[in-house]
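Removed: one protein chain of the complex. Kept in place: all other protein chains.
This part shows chain A:
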Amino acid sequence: MARQYLPCLLACALSPTLHAQESPDVNFGQAVHSITVPHNEPYLLDGPGRAEFLQQCVICHSPRYVVIQPTYPRKTWAAEVAKMRDEYGAPIPDAAVEPILDYLMFLQGKPAP
């Protein structure tokens, strides 16, 4: 990326504290700054509760939020689902909670009890 205005890199880096300088010539680039983020979501294997997981969880965030986690007991996952519902406001119906937990356990390679 081209340097878009002259920084006071050296002088400022050497100064131990916040200090004023002349008004910089900031160039924010094109009038509309835009990026395109690639799709990069893990594919979800078929398993018990997959439909509920897709409908209630993946609608808001990538399944990667789940597959990066270490293996947790069902009660830890239940607390996570409760957090999503009660704190972050996810409108997960009661009937979907157990199927979602089944699928979370399935993803970690444990059978749904």
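Heads up, the rule we're going with is that a residue touches a chain if its C-beta (ideal position, glycine included) is under 8 Å from a C-beta of that chain, and two chains touch if they have at least 3 such contacts; residues count from 1.
As a convention for this text, contacts and distances are computed from a predicted model.
Trainee: I want to check something: the complex is missing a chain, and I'd like its UniProt protein name from "Mo-co oxidoreductase dimerisation domain-containing protein", "L-lactate dehydrogenase complex protein LldF", "Iron ABC transporter permease" or "Peptide/nickel transport system substrate-binding protein".
Mentor: Cross-referencing UniProt, the chain left out corresponds to "Mo-co oxidoreductase dimerisation domain-containing protein".
Trainee: Touching the missing chain, which residues of chain A?
Mentor: 1, 3-9, 12-24, 26-29, 31-41, 59-62, 64-65, 67-73, 76, 80, 87-91
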